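A single structure is presented below for examination.
On to chain A.
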Amino acid sequence: MTRSLSGRALRYSACAIVASSALALSACSSGGGGANAGPKNNQAQAQQSEKKYSTTKVGTAADSNGPATPVPGAKNGGVLQTYEESDIGHYDPGQIYTANAQDIVSLFERGLTGYKMSNDGTKFTVVGDLATDPGTASNGDKTWTFHLKSGLKWQDGTPITATDIKWSFERLFDSGETNGPTYMQQWLSNTTGAGFRKFYPGPYKGKSLPDSVLSAPDNSTIVFNFKTPHADLPYTLAMPGYGAVEKAKDTKAKYDQMPVSDGPYQIKSHSLDKELVLEKNPNWDPKLDPIRHQYLDGYDIHYGHSTQDTTQRLEDQTGANAKAVSLGNPVDPNSADKVLTTPSIAKYTVQGYEPFNGTITYNMTRLKDYQVRKALSIAMPIKQILTAAGGASAGDLAGNYFSPTMAGWKQTDPYGKLKKPNGDPATAKAMLTKLHKTGMKVTLAYENTPAMQNAAAAIQTTLKQAGVNVQLKDIPRSTYFTQIDVVPNQYDMYMADWGADWPNGDTVIPPLFDGRQIATGANNTAHLNDPYVNKQIDKINAMTDVNQSQTAWQNLGEYILEKDLPGIPTYNWTQVQLYGKDVGGVVYNNVLAMLDPTRLFLK
Partner candidate 1 sequence: MLRFLIRRALGALVVLILISAITYGLFWAVPRDPAMLSCGRDCTASALKIIHHNLGTDEPIYLQYWHYMVGIFAGRHFPVGNCPAPCLGYSFDESTPVWPIITGRLPVTISLAIGGSVVFLIVGVGLGMIAAARRGKLIDKVATTLSMFMYSMQIYFLGPIALAILVYGLHLFNNPAYVPFTENPWGWFVGLLIPWAVLATIFVGAYTRMTRSLLIEQFQEEHVKMARAKGMSTPFVFFRYAWRGALSMIITQFGMDFSSLLGGAIITEYTFSLQGLGAFSVEATDKSDLPSIMGIMLFGAALIVIFNAAIDACYAVIDPRVRLN
Partner candidate 2 sequence: MSTMTMPAGSPAATGGEAFLSVRDLYVRFSTEDGIVKAVDGLSFDVQRGRTLGIVGESGSGKSVTNLTILGMHNPATTTIGGEIVLDGQELTGASERQLQQLRGNKMAMIFQDPMTSLSPYYTVGRQIAEPFRKHTGATKRAAHERAVEMLAKVGIPQPAQRVHDYPHQFSGGMRQRVVIAMALVCNPDLIIADEPTTALDVTVQAQILDLLLEMQREFGSAIVLITHDLGVVANTADDLLVMYAGRAVERGTVEEVLRAPQHPYTWGLLGSMPSLTTDVSLPLTPIPGTPPSLLDPPTGCPFHPRCRFTEHVSGARCRTERPELPDGRGAACHLTPSQKAELYAEDVAPALGEEAVEAAADAERAADAEAVEDQVPGSTDSEENEQ
């Protein structure tokens, strides 16, 4: 509603609905922003091809041993002040899904697996976090076994047991747990949508999940039994939404505000929407944690700071501002120009991709004609949409549905959008004239923020030149996604974006384009239902070789874009962040799509 909230608005809303913890295969490490920022947009292709790709691999038991690789030059002590946009609200692991929440809770909540990042931020390894290794699959990837490290303790000193872990998954079925990811619940119950809630009502009424689904045969062993193969379970479990909860201390709603820590820090005090104070967790053992450090004495996380405010603070670099960071706030898009072109400020920036890819999605129930969609796509001014979001600092123009963070990503551009990013209304008009569709009315729904208003107005202006009468429908930010998710709905196009939960196509193509998942509240907002696509999805899902499936997803994505065109890609999100000059160990974590909080120290 207000200006500075809006800078971040798009991301927030998107995150709230979409998952955002993806594994980045490419990474921009710190510095140099000022130098490449300007021409980045024009040379998107060239730049990206120069980027170092790193393989993400599933690690070994040895990788899973602590302590974490030391950060060069790290010092101990001090309390770090961080300034964040708004309180993440939920601290119950089961409610964690947004990027900001994932980032912050990673300081005090751990799961069975996690991503271990190399010090330069270019290599990620899925390792056992609470578990001794990233899991052992059997029975054709249908049964997975994890063992807990020995000596793990909750912040109150009681040992972490397999019972706690089992409880952590059971409680996700409770009707109160509505904000977290639902992969595990669906896989364990072998249902789709919210069907898992009928399968099992949660443990609070005394019933547990049968051992045939999830069992804890002893204090340190946990076994998952699925009906279908799930080769990428280690990735899934690395989502902070699957963090562990101490059974004896689980007080439902109250736990959401005061969770029990198993990480290096614990909550000292929390005042809603204002401040979260973290202190060292004395019962955390660095030798049992391959991912996190405990350099700082604590964190003082201040909520309620707009991107404008944090940008101003961190540009300032004097006094207390030199010792502060914002874990989640990007540079205010309106100041990015100044930040990235002033060398003295640009020095203290880090940049990287986020797993999001924006599209203008067509409602195929209404826009049935491929040729019409093609004409609209050709006219679409994707550069102006990017400019509205903040220009070069907000992202790179996209040629297809995948973000460069995806495994097996290739740049393609079947509609020539990268060559004519301002749209080609003349060609579009010629096409529409041939179809006798000039003057057609098309409704565009957008989220009502200043940036989106700008973008929508730009689309309206450009498409008018193509002979299309665009009707703009602004929807309040808070209900945008619930409104465009309705089937059927009255809109012809919507601005949407999608971020993969992990860097494999199976968190992009099936949710967005599986024709059997057209339903209110589901994510196939284009209502694409192509039998070929549906068949391919099943085929690729059955693959057990992750490398093979990655290529297959990419190819299927290209097929959908070229043959079905359920939406025209706009841009891939990037993020620029500033930090105080006295803060060390600052690395942009592509998985969290924010600063990595677990390795920071004060110089």
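FYI, a contact is a pair of C-beta atoms (placed from the backbone, for glycine too) under 8 Å apart; a residue touches a chain by one contact, two chains touch by 3 or more; residues count from 1.
For anyone wondering why these and not others, all candidates are chains of the complex that A comes from, given by their letters.
Everything quoted here is computed from the prediction, not taken from an experiment.
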{"item": "Selected neighbour of chain A [touch, this complex] from 1 or 2", "value": "1"}
{"item": "Residue numbers on chain A that touch candidate 1, as the complex places them", "value": "1-2, 4-5, 17, 83, 86-87, 89-90, 175-176, 178-179, 182, 193-194, 197-198, 252-254, 256-257, 271-274, 302-306, 309, 312-313, 315-316, 318-321, 476-479, 482, 485, 520-523"}
